[in-house]
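For this depiction, one protein chain was excluded, whereas all remaining protein chains were kept in their positions.
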Amino acid sequence: MLNATNLTLHYGGSQILHGIDIAAHPGQVTCVMGNNGVGKTSLLNLLAGRHPRSGGEIEFDGRKLDRLTAQAMARMGVGYVPQGRAIFPMLTVRENLETGFACLPRSERRISDEIFDSFPVLAEMADRRGGDLSGGQQQQLAIARALITRPRLLLLDEPTEGIQPNIIAQIGRVIAALRDRGDMAIILVEQFFDFAWELGDGFLVLERGRAIMQGPKSDLRREDLHARLAGHATAAE
Amino acid sequence: MKGIDLGLDALSFASIYFLAAIGLAVTFGVMRVINMAHGEFIMMGAYTGYVVQTLIPDRTLSLIVALPAAFAVTFAAGVALERLVIRHLAKRPLETLLATFGVSIALQQIAKNVFGTQARPLTAPEWLEGAITFNDVISISTIRVAIFVLALLFLGLFLFIMKRTRLGLEVRAVTQNPGMAASMGINPDRIAMLSFGLGSGIAGIAGVAIGLFAKVTSELGQDYIVQSFMTVVVGGVGNIWGTLAGAGLIGALSKIIESLNPSNTLAAQTFMILFIIIFIQFRPRGIIPQKGRAAEA
Amino acid sequence: MSALLEVSGVSVSFDGFRAINNLSFNIGAAELRAVIGPNGAGKTTFMDIVTGKTRPDEGDVRWGEYSRSLLKMNEAQIARAGIGRKFQRPTVFEDQSVADNMTMALRANRNPFSVLGWRPSPSSDQRVAELAAEVGLAGQVNRKAGELSHGQKQWLEIGMLLAQEPRLLLVDEPAAGMTLAEREQTTTLLRRLAETRAVVVVEHDMDFVRRLNCKVTVLHQGSVLAEGSLDHVTRNPQVIEVYLGR
Amino acid sequence: MKTITKLLMLTGAISLPPGAWAQEGEPIKIGVLHSLSGTMAISETTLKDTVLMMVEQQNAKGGVLGRPLEAVVVDPASDWPLFAEKARELLTVSEVDAIFGCWTSVSRKSVLPVIEELNGLLFYPVQYEGEESSKNVIYTGAAPNQQAIPAVEYMTEELGVEKWALLGTDYVYPRTTNNILESYLKDQGVAAGDIFVNYTPFGHSDWSKIVSDVVALGADGKKVGVVSTINGDANVGFYKELAAAGISADDIPVMAFSVGEEELSGLDTGNLVGHLAAWNYFQTAETDENAAFIEEWHKSTGDESRVTNDPMEATMLGFNLWVQAVEKAGSTETDAVLDAIVGLEVPNLTGSTATVLPNHHLTKPVLIGEIRDDGQFDIVSETDPVPGDAWTDFLPESAVLDADWPGKECGMFNTKTGSCVQVQSNY
């Protein structure tokens, strides 16, 4: 599905990413992990077409992509759930979802029941403004909104950040269900170790813009991965 | 009696202001682009009306043709301005002001070169002439009623486009968070261009209406630009109801002050503006301010 | 110990959303405090209220020996009263040199006319040089701030804070984007500063908080969920549920 | 061949010395000081074209004093200080011998000190408020007594107007004219309450309130008349509002002092039929001179639809008077021309003659015209030429003043004290 190699990225004068390789496959969750400020979000931004890369190659569906724009990526089937949700605060929940129609042919522009089944709270709040929702509800809305575009690759940036445990669990179930459907590739940026370990099929650990550990779940040991991310997760023990 | 007449005058004045400002409510209110050439778009609309009228003698028919024609002309002008100038100044709003000011002077002079310096006739069809008279004191000219209706129509149209159409949804999404909107598959550049064209097109239609009751000259737009911006600012940027309230306030205020000193219209205008300056001090975000965190950004 | 800053029963809502909910918070004159909490817990709003950027709907914020209310003061007055704030993203004046940035922050009369009359003196130059050395920018004083690296900008901002000589320092995520060595340096500095003044650090990074080795306040949904040593709060089941939980 | 004969005939007709058309020698320069851009361009461009046409005609006739004329056109851009700057430039850099220019009073006031200092010569072609007389200006437009007073007399006598609305744009011409009219009307026994005065800004467009005020004035059944000194574009909105309010000329006649053929071309005149204007010239004047003038105008502009108007006639009169004076004096030197010009006569376009009075104003007939369907005026009344009075007799302060230049030092001579009040006219 997605195969990116040797990605580099600069913000102004400073280099954020150094030669990252990342791949995503249908029915699998690729987890990107690492501490604050190591470049996880930048990597996701790059893949979503929100920031031009300074080097490297991206292949999507076997096609090489040169210049990416966010809307082209979205239309090509890349759904994006940003860090901090980025809900449109003055749009209603329904309207927030409808923004994703831009990627769909006119005849298919409707909100499927599946969405409301996965996130029943959104059906309840359909006519409230996005800004009025609680953090957890907004996170669900952000995911639902990305799903509206029927993505084949879903990019999730820290979906558990600042969310109550019961909703985290629900989000986890949704991601698992999407993975198990088998037609969608998922890249998950996450700091919540247990959550990521639970869902992940492959892992990429970043430190200061470089990959320091990478591989499928089968090749990695939980303890090693955890140790790499030490300092962060210790408090949870 | 006098009060009702005054009310009618105020209402009609307010609807003219509203009409002139409604396009600005899109370009400035929603998109936050300062377009000093907005007045010239109004002028272009009026001249389009004039040209159509010279081609089609039947006034009713020519008006029917002129409205969409004016929309088309100014829509195209707006799109061109957005693509060529405004887009490249997205991060420098105050410089947009200067660049569009340059466009404004250029357009005015071009209008002079093309149409001459004389005022051009633009005449309402007969069914819009005359007045609706209730009694000796209370009467209102039909054209003003028509403008009022047109203003209401535009309000409806604006609300419809913004709340009910795909374009409106995308415009709102883009103004709230262009990056996220792009990630939802919306092309922010295209939306900016279309909505700027829409705002400009509305200005063009307003131009035809204004030309019908006032004069058509190259300086037509100048009479409305400062006031239009004031209307939007006083009302509260980003809210069409605010623009309506702003136009209402300005209309009512001017007419009330005018009636206090009927021999000096100039004084009335002075005091109206002074009042607005002081008003903005106390409600810097307008009558209907945008609330919440979204407004801070 | 009388508190330097006393926040009592403060609430504020935006558009119906309660960002701060009946929050009370005290800090002593020479104390280091870490504030942690999930996103949206009200950490930034709390800082906004203390520094005068946001007015609370209810409650009281009192400051100093005479318990002056901060609510009647504007941002500049509060800053002059001795509250310094470091922003999450480094905000330095990129157009100006490091020395100019520091000079601007130096403790001096802020009145426009006094500023007009202000002249650089050997002592002010020396103070700038000292501060620059302290934050590791000794060789960079004549460079434009915009040319500095991200970390250097963070340091410059901390230098500017020090130049202000505040009695209370509010520091928002100082370690973001810093290398390990820089983090350690920052902890040391913050600890040292807290010997003579109050320092409040808002931070996500648990490891960093641990190294600060100080009292911790956990915010959740706009109010204090727990307070005490790091070990104490991390054992709190509620804290584990809403914040750590993982 | 044909043209040459025609030329010969023409030159013969005004008896130039033979061979003058040979056009030898240094050209004589004249300045054209009319705004070609900005708000006033709408009115002034026409006058620039008129001067250029006159120059062309004169050169075809052999120029002046055997020398060709050369027009120096500048653009003061409706910017009043720029009028002074350009006037100085014309007089000192281009060294013109006469200037044809200005429209608004304020532009004239701007130019006055400059031409008085440099002893230039200005021909001012627009009706104005009077209360001024400069040695260096020939006022070829109407003074108030050549327009306002006869017009009001007409309204009282022919239309039976009893109540008056004096509507004007807020500047000095309407203010002064209305002051004079108020004073005149009160002398005629009109009660103060029967006079409504209103001033609006330049370019005013929202007339609903004012029109309804005027209508309200006639609520008691007395006949209301409007005297309009509304300037420029604002008229368009005013007349549209009148028409929209369903007010015809029979209900409330409007007598305008600033609305001519040019202004009407921006309007559909269908609803204005019967409203009035007072000028010293209308395009519809039926004389041979006028017919020839209009033909020339159309030829020189290449546009059959271009109308002529009163300030154009005034420009033409000024130009012809200057040519005659220069020929008479044999010099283009200002003082000599000024000495020569007083008393000169040229035919105007309405069948009588314009004589230059000692006060540098002309004698002009007052014409009242009724607006026709086609945007032209039906001349309904014409007086004998009235001598222009610089200082009106209807205001006590200026009644005692006199402006007969020859033999006096000033244009502001107090006949009571027998002394000059101001030597130069600065304001």
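Letters A, B, C and D mark the chains as written, and numbering starts fresh at 1 in each.
Basically, contacts are C-beta pairs under 8 Å (C-beta built on N, C-alpha and C of every residue); 3 or more make two chains touch, one makes a residue touch a chain.
To be clear about the criterion, contacts and distances are computed from a predicted model.
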{"item": "Protein that the absent chain corresponds to, by UniProt name, given \"Urea ABC transporter permease subunit UrtC\", \"phosphoenolpyruvate--glycerone phosphotransferase\", \"Na+/H+ antiporter subunit E\" or \"HesA/MoeB/ThiF family protein\"", "value": "\"Urea ABC transporter permease subunit UrtC\""}
{"item": "Touched by the hidden chain, restricted to displayed chains", "value": "B, C, D"}
{"item": "From C:Glu58, C:Asp125, C:Glu195 or C:Asp231, residue that would touch the chain that is not displayed", "value": "C:Asp125"}
{"item": "Given D:Glu70, D:Asp170, D:Asp251 or D:Glu333, the one touching the chain that is not displayed", "value": "D:Asp170"}
{"item": "Options B:Val65, B:Val85, B:Leu167 or B:Ile256, residue touching the unrepresented chain", "value": "B:Val85"}
{"item": "Sites on chain D contacted by the missing partner chain, in the whole complex", "value": "36-37, 72-86, 88-89, 92-93, 104-106, 109-110, 112-114, 117, 129, 131-132, 170-172, 175-176, 179, 199, 201-202, 397-398, 414, 417, 419-423, 426-427"}
{"item": "Absent-chain interface as seen on chain C, which is shown", "value": "51, 53, 74-77, 79-80, 84-85, 87, 91, 93-96, 100, 103-105, 110-113, 115-116, 118-120, 125, 129, 160, 164"}
{"item": "Residues belonging to chain B that touch the chain removed from view", "value": "34, 36, 85, 88-89, 92-95, 97-99, 101-110, 112-113, 222, 226, 229-230, 233, 264, 266-267, 269-270, 273-274, 276-278, 280-282, 284"}
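Methods note: only the chains that are shown with their structure count from here on.
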{"item": "Centrality ranking, top chain (CA atoms only)", "value": "B"}
{"item": "Higher-contact pair (C-beta pairs counted), A-B versus B-D", "value": "B-D"}
{"item": "Computed distance of Cα centres, chain C from chain A, in Å", "value": "32"}
{"item": "Residue list for chain C, restricted to those that touch at least two other chains", "value": "15, 17"}
{"item": "Where chain A touches two or more other chains, by residue", "value": "131"}
{"item": "Contacting residues of chain A [partner chain B, same complex]", "value": "48-50, 69-71, 73-75, 80, 82, 86, 88-91, 95, 98-103, 131, 145, 149"}
{"item": "Chain B residues touching chain D - in the complex, by the definition given at the top", "value": "5-6, 9, 12-13, 16, 109, 112, 117-121, 123-124, 129-131, 133, 136-137, 139-144, 210, 212-217, 219, 223, 254-255, 258-259, 262-266, 269"}
{"item": "For the chain B and chain A complex, residues of the former touching the latter", "value": "166, 169-170, 172-173, 176-177, 179-188, 292-294"}
